[in-house]
Every structure is written in C-alpha cells, then in structure tokens.
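Take this structure first; my questions come after.
Selected chains from the complex are presented in situ; the others are not included.
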Amino acid sequence: MKACVIVFPGSNCDRDLKVALTQSMGNEPNMVWHGDSELPETDLIAIPGGFSYGDYLRCGAMAGNSPIMREVVRKAEGGTPVVAICNGFQIATETGMLPGALLRNADQSFVCKDVDLLVAADNERFVGGYDRGQVVKFPVAHHDGNFFADEETLSELENEGQIAFKYATPDGELTEEANPNGSLNNIAGIYNKAGNVLGLMPHPERLISKELGGVDGKTFFDNLVHSIG
Amino acid sequence: MKARVHISLKNGVLDPQGKAISNSLHGLGFDSVLDARQGKTIELDLKDMSKEQAEKEVDRMCLQLLANTVIENYSIEVID
Amino acid sequence: MNKITQDIVAEHGLTEGEYSQVLDILGREPNLTELGIFSVMWSEHCSYKSSKKWLKTLPTEAPWVICGPGENAGVIDIGDGQAAIFKMESHNHPSFIEPYQGAATGVGGIMRDVFTMGARPIANMNALRFGSPDHPKTRHLLGGVVAGIGGYGNCMGVPTVGGETNFHSSYDGNILVNAMTVGLADTDKIFYSAAAGIGNPVVYVGSKTGRDGIHGATMASAEFDDDSEEKRPTVQVGDPFTEKLLLEACLELMATDAIVAIQDMGAAGLTSSSFEMADKGGVGIELNLDHVPMREDGMTPYEIMLSESQERMLMILKPGREEEARKIFEKWELDFSVIGKVTDTGKMVLTMGGETVADLPVAPLADAAPEYDRPWVPTPKPAKISAEEVQQPNDLREVLLKLMGSSEIASRKWIWEQYDHMVMGDTIQRPGGDAAVVRVHGTDKALAITTDCTPRYCYADPETGGAQAVAEVWRNLTATGAKPLAITDCMNFGNPERPEIMGQFVGCINGMKDACEALDFPVISGNVSLYNETNGQGIHPTPAIGGVGLLEQSSQMMTMGFKSQGDQVYLIGDLTGEMGQSLYLREIEGREEGAPPSVDLKKERSNGDFLRNAIEKGWVTAAHDVSDGGLAVALAEMSLAGNKGADITIETDLPLHAALFAESQGCYVVTVDPANSKQLQDLAETADVPICLIGTVGHNELKIENALTISLDELGKEHGSWMPSLMAGTAG
C-alpha cells in the first residue's frame, strides 16, 4: 500500500503520523511538501496535525490555500481515502472537503490529554477495527477543536451517519464533562458524504504502543491498512 | 492606499472568546455588560488603485483567505 | 554624534570605574553605539560579573561530558554516537511585565540555544515560581505564563514534559520563569560558536530586526522599583511559527558541511552574538549594517546592534557556500543576508551608509569584562526543630488532606494539560511522575528529565538547600530507573550588591558543588539571574536545577503508581523526623522556621544506587522519592497515580506525625512483588542500605495504622481541585 503525508510549514505531527503509518504498513509513506502541485500515486492521503502557518488568521486557513490542497481535494472527490487529523481536520474544513468549522475551545485553553471516544457510525474503511458503540481512547492536543456547524448541517451529519467519533465517558455517555472543547453534539470527528474523507481532532497516531500508554490508535491504522490494503 | 476588513462571527455561531470576555468582565464587577463578541480587523496597505478596484480586490482576498464564510461575516472599508 | 555625558553612562548601567576602563581600552571616547555595546557586553546578564568567581568552582567534568559550560548549551554523551544537549534559562523580568510574551520568548530563546548546537529539541521543561496564591497578580501571571509557554512550545511541536511550580510571597513582585530544553544530536555533528576562516562570510538568518526589547539585557540586570511597570519597556513578541521554520532550515543546512560556526541572537542580539563568535575564534569581524534585514524604517546602528528581536541566528559559512545556504532558507521563507566577513584585525568594525559607526577591539573588550569579588556574609544557620518540639495534631487525617490540597503539593494537571506533552511520539512518562521520560527516537534508550529546587530550604540554609536541590534532581531521575548524568542550573537571586544576598549565592553554590561531587553529577550549562528584588525585598534564593539521566532500556522505566494489590511496600532510607522548614510546619502551624532537613550525600548515593540496581533487576513495581510533605504525601501520591490504596504500618521511635510528615532526605518508597521480597532485602543488606517493610498495596483507600484512613476519591478531590479553583477564582 502507498500513502502520502502532506507537510506544511508548521506541521509538527507529520513525523508521528509517518511512524504510525510505517508501523502498520511495513513501508514508509511519501512525505509531500505543501508547495508541490502534484501528488505521487497513492492509496491514502494523510493530513497531519500541527500549527500550519502558525495557526495565524484562522487555523488551517492558509494551508487550505496551498497548491497541494487543490490536488488533494481533486483526489478526494475521485474517491481516494483521506484522513485529516487535528490541524489536518481544520484544513479540511477550510477547503470545504468537510462541512462545519472548528472554533476556539470553549474554555479558551489549549488542551492535551487522553479522551474517550464513542465510535458513532459504521465505516469499514476507517473504523472497521472497532464496533459501533465501542469506546476507544485517543489523545487530544489542540486549541481550536470546538466543532461548529449550522443546524441543518448538523442534523444531516447525524442522520446520514457522518459522525465518526463523539467525546464520551468511558461508559459511552455523551456528557458535558466528557467534552474537552465545547463541540456541538460532542463531535470529535466526521466523514464527508461519500465517506472517504475522515476528519478528527484526536490523535490516533499518539497511542500506538503499550509504552506510549495504549494501542487503540494502532488498531485504527492497522485496520486502515487492512481495508485499503 | 489602505483598506480595513472587519470580520465577525455570524449570528448563531457560538463565540467562545466573546463569552469568556463577558464572563471575565462580570468577574471584575462590570455588571453593565450584557454581552460581548469578538471579531478581527485586518488592515491592508495596498498599492494605489481606484477605490472600486480596491474594493473588488479586497473582496476576493476575503473570499479566498481572510474570512471563512461558513462562520464569518466580513465588511470592507477602503480608505485613501 | 551625541556627546557622552555622565548621565548617559549611568543610564547604560556602567559604573564610573567601568567607564574609565572603556576610555582606557579605546584610547578615546566611545560613540553612543559603542557605549551601548560596552554596556550590554558588561551587563550582569552577559558578563556574569558578580557570579563568575563562584560558578568556576562547580564541577563540570566527567567522562561522559562532551562540552561543559561556555557554549550555548552543554553536551553529554549518551552512547551509540549520540549526544544530549541541554540548558536552562531565566526569563523572569519580561514575564512579570507581560506574562504571555515574556514566557513565550523565554521558551523560544532556550530552544534556539539548543538547536544552534545542531540538536533537535526533544523536550521542554519549565520551573516556575509565583507570589502567594492570594496575591492579586498571581492568577493573571500564572495564567499568562502557562499560556505563553504552551503557545510557543506547542506550536514548535516540542513536547513540554514537566517542570515545577512553587508559590511564596517572596515572589510577589518578582516571579521566576525558568525554561529548559533538551535536544538530541550526533556526537560528530555538534556545532560551536567560534568564528574562523579569514574572509569567510558572516550570515544573518531568520526574522527581520525591529526595535524590540532594546536594552532588555540591561533591564534584566537592574532592580525593579514601583514605576518599572509604568515604563512599559518594549517587550518582544514571540513568533513560534518563524522559529519552527528556523529550526527546520538550520537543521537542513547543518546536514551539509557548509557551516563553520553558528550562534543564536539572544539577549543583546547582534552585539553579543558577533562579539562572542569573534572572541572565541580570536578573530575580527566586519559587519555592514545596511545589509541587516530590518522590519522598521530609520533604525540607527545603536538600535540594530542592541535589538532583541527574536528568531534570528548568526552564522559563519565556508566560502562559496552562500547560495546553497540561501536556497534552504528561502525554501523556508526566511530572511537570509550576508552581512559581513571574518577578518584578521581582531577588531569589530561596523559600517552603515558608507561610514564606520563603531570600531572596537574584540579581545580587550571581552577580557576586560568586569569580574567582581563581591563582599558576602554567610547566612546564619537556623536551629533544628525536632519532632518533640512540634505538637501532635489532633487529626492526622485532616493534616494529610490539607497538605494534599496545599499550594505546594496540589496537582499541577491544570498546567500540563495546556502543554502538548506528547507530540513527537516518544513521551513514555508524562508529567505527574518524579521525572518525565522521553525515548531517544528509534532506539531502546530513553532520557529522564526533571527540574527541582526547594527555595524555602535554600532561604533557611543556602548550603543545605543547594545540596538538597541537586540531590533531589538526582533522586527523581533515579526513581525512574535512569542513571543521572548531568545538570544545568538557573541561579535566581536578589541583589548581589547586598552581602547577605551574595552570601546566599555563595552558600548555594557550595552546597551544589558538594552534591555534584558526591553524586558524580557535573554541571554542564547554566544561567544566572540576579537583582530579582522589588523595593529591597529579595526573592527566596532559588537555584533551579535541571537534570538529565539515561535509561539504556526504555522498557525498564519505573513509575510511581501502585500497580497490583498485594505488592509489598518498602521504605528505603532513614526517617529523621526533622521538622524545620517542613510543609507541615508551614501549612499546619503557620511557621516558616528552623533548619531544613539534613542532606547526607553518602547515604543519598548508596540508597539511590541500590534502588537503581533493584529496578534493573526487575524486582521493583513502583518507586517514588520522599520530598515535600514527607512519607505520608509520598504514599498518597503513589496511591493516586496507581488508583490503588495501601495498608501501611510504620514502626518507629518517632512521634507519628514526624514519621509521616518530616521531609527526610534520601528516602524512597518502593513496591515489589512478594516473590522478590527476600532478594530485595538481601541486596539491601549487602549494600548496607536501610530498608523496611511498611505495608502492602490495597484497594481503594489509604490506611495508615494508628493514624488515618482516607478513600482515594477524597484524596483525589483535595489534590486535584486546588489549582482549578484558584484559577477559576473560586478558591476559598
């Protein structure tokens, strides 16, 4: 399997994503510079976390205008799977690949900790390693992860099974305390309509071994590789 | 010439910063504050051109980069 | 050009004696630019004039030390051709004036010190001291500093993995913000700052120069008074995004062999970087200031030379490599400009607009930097306070709860959750333990990192306090199973012109020296911040110590949380029952009195070596040192970390409150599987280390016989809620 990781000025989870993908794929992904206008042949595009362009103006806004993103959007429209994590998720909403927007966390602070996530919909490709309704643990680390969408979009996301993950208690309850950033409906990650683009604030690439404190992230990438193969 | 772009959150979009500001103001005893909203201003120095041209140009900048119209409104003021 | 008057000289912080030396060196009057250069080069911050004499006495060598103090950061060998490079630095005054930007630029500065030597930063730490929790400024300062540290470090993508935080009224007007960075490099790819190669180009890279923080270095060396806040000195604004690009660009260029020497522009910017490079290399430098990238119009040579704009570096390149280097910096969208060349004149010559604006001899200026042997008086030794002199409390349970929720011991989770402590994917011990542990990427090795200092001990008895700070660092590294290798220090003190303060400094240094020698724990880098004083009230002497240790096998790392019900709990070391300066005395009796607990460096070493040995053998399931709050607090912390209680029985001749709450040094609590119990005891006997079985790991409460029973829920609430409620303004 071939994968690419897009690297923007200010990306800082690009290496972590590479490590996670390499662990699951057995070969290294292509690291693609934002200024390139063409993508190498690829079965998966991954947009990493970090602070592209310092998160200045709006998180992801400037990266969304990078030459490479036009190509990423085109490939996504053609069905190539895209996983966009944290800053990647913000970039994906800025380009319109995913609906909604990510606002400043409700309590104004950066938050870095493990969170529990309810797997909220079926999508073999991305969450085939888990069961719907299962609770998994990934870390979050962001300042602007407060998901917002207008009511119409929100109910569409809910009704069409486009919500990938919701912040939850370890028992799967969707409480306010379990929500680290004020996201509407506790939303932590969403799919596009076609289901081939996943954006999520939490970082599966950070929990890929026992030494790091958990393996739910490894399951995520193993499944991705297995299903895309 | 100069242009100023005001960007504010659309009605109905939760404004965490504004909310935090009004909470803090209340905490400081400013009870006269009913609500607060936070927006952005971007000031641009531009090469000389006609006012209309400048407005058009800045509007394109807003659509492409400066504002996110999913959540934000913007208005443009050209000053010369 | 302005005539130099006495007032101007005084404004530049030079004494009459120093100014007459300037005249001697030059054989003429300096112009304003030259005077400015002298003033920053001879400031306390750059010249270490009050502290040098004493810093020289610290041990700096060991077989594993590659580069000790003197460069941008210290370097140690961690095997396999790899080196760890680290340093700690203060940003106290700027952080008091503008907490967010002050702390942020402090983090930016220390990271540059590390990556200028060729290392990729892999971990940040922060040692913070604030005024008393109910001082009206504390919340604002704490909130701003933490946001600033996070704002910069998070954006850089370097995990902030730990630190320490104290509160005391002595810091009401002078908070301390000390930041430490640890980086990783190959031993054959370390970059130094000595300029060399006559004719080689001098290159400026990074951000443009503006009128930022002009005279910041002299500000950091002057005492505060009430109107310094009103003066609103220009503070620097950090741009972590640019620094991230600078980091990547520098590392990319460093992978080639184009660089001869490199130095970051820190305090006193272009002045100190260029002088240091020239002085170290024994060469001259010629700079054309017209070529310095500038952010503002009309900057004078004085302003250009003294600007403290951030995110800039100065390099000497090999001849003909300019274009290759320029391409890399342009790819990263950074300024790149050849601004001069290395000369054989031994002089620093600056030109602008075709005119010579400064012409100074390098070596005489550097060699003549003042060095003072300031008068000092030793701090009188306070009397010890024995257990018998402290009344038994009615309710030991209440005491433990109160300590767990006290400002010194309460959880710092509110802080570290605002720091990205996991990015780079190698943090295997997150904040909250004795030391953070970060893997050496792609190897089985890991580095343990901690910062410690107990200022109340240093205030009562600087010598014991200095030794204790080093010993506690060593102990915290040891508790993770790591072999402690070296330290960096950040010496924060009041006004050195007062003999009592100078006495504190000397005392702390002497104590540190003893501990470093006894523990084979050399100092490889450091920083001094003096004049931390407001209206004549000095801070508690605070020699913050940052230490790094090595775990050969990251899988052997130890943590403090109780693991399995039924594990046996042992105490290593002797409880002394000394109550002076304990948190018990302060929090329960409202007394900050007496001598701090004594530090026995021989026992410290044998107890620690024994524990490390036992961890390596795989017998130990949890380990934690005894520090603030004593044995009972250590047990409570282990319970909370593992979410398991314990059943404890302490057999001792001491009164129970002294056994539980005295802050006996050199002690650890460990747990072992009962199957390994005998071997542990045998090893202790062979090593002549005192060890005592005190209980077993239990379920959901901490029980200490004849003293207390507390559920983990209640302990956790006390421990966890103090800082959030302080920051929400709801603290009682």
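The letters A, B and C name the chains in turn, as written, and every chain counts its residues from 1.
One rule holds for everything that comes next: contacts are C-beta pairs under 8 Å (C-beta built on N, C-alpha and C of every residue); 3 or more make two chains touch, one makes a residue touch a chain.
No experiment lies behind these values; they were computed from the predicted model shown.
Asks: Which formula gives the number of each chain in the whole complex?
Replies: A x1, B x2, C x1
Convention: only the chains that are shown with their structure count from here on.
Asks: Using Cα averages as centroids, what's the distance between chain B and chain C in whole Å?
Replies: About 41 Å separates the centre of chain B from that of chain C.
Asks: Please compute the C-alpha centroid of chain A, do the same for chain B, then give the distance between them in whole Å.
Replies: Here the centre of chain B sits 29 Å away from the centre of chain A.
Asks: What whole-Å value do you get for the distance between chain A and chain C if each is reduced to the mean of its CA atoms?
Replies: 36
Asks: Would you please write down the residue numbers of chain C that are in contact with two or more other chains?
Replies: Answer for chain C, listing residues that touch two or more other chains: there are none.
Asks: In their complex, what parts of chain A are in touch with chain B?
Replies: My answer: residues 57-58, 61-62, 65, 93-94, 99-101, 103-108, 146, 148, 150, 182, 184.
Asks: What does chain B use to touch chain A in their complex?
Replies: Counting only chain B, the residues touching chain A are 12-17, 19-20, 64-66, 68, 70-71.
Asks: Contact residues on chain A for chain C in the complex?
Replies: 9-13, 15-16, 19-20, 49-51, 53-56, 109-113, 139, 141, 143, 203, 205-206, 208, 211-213
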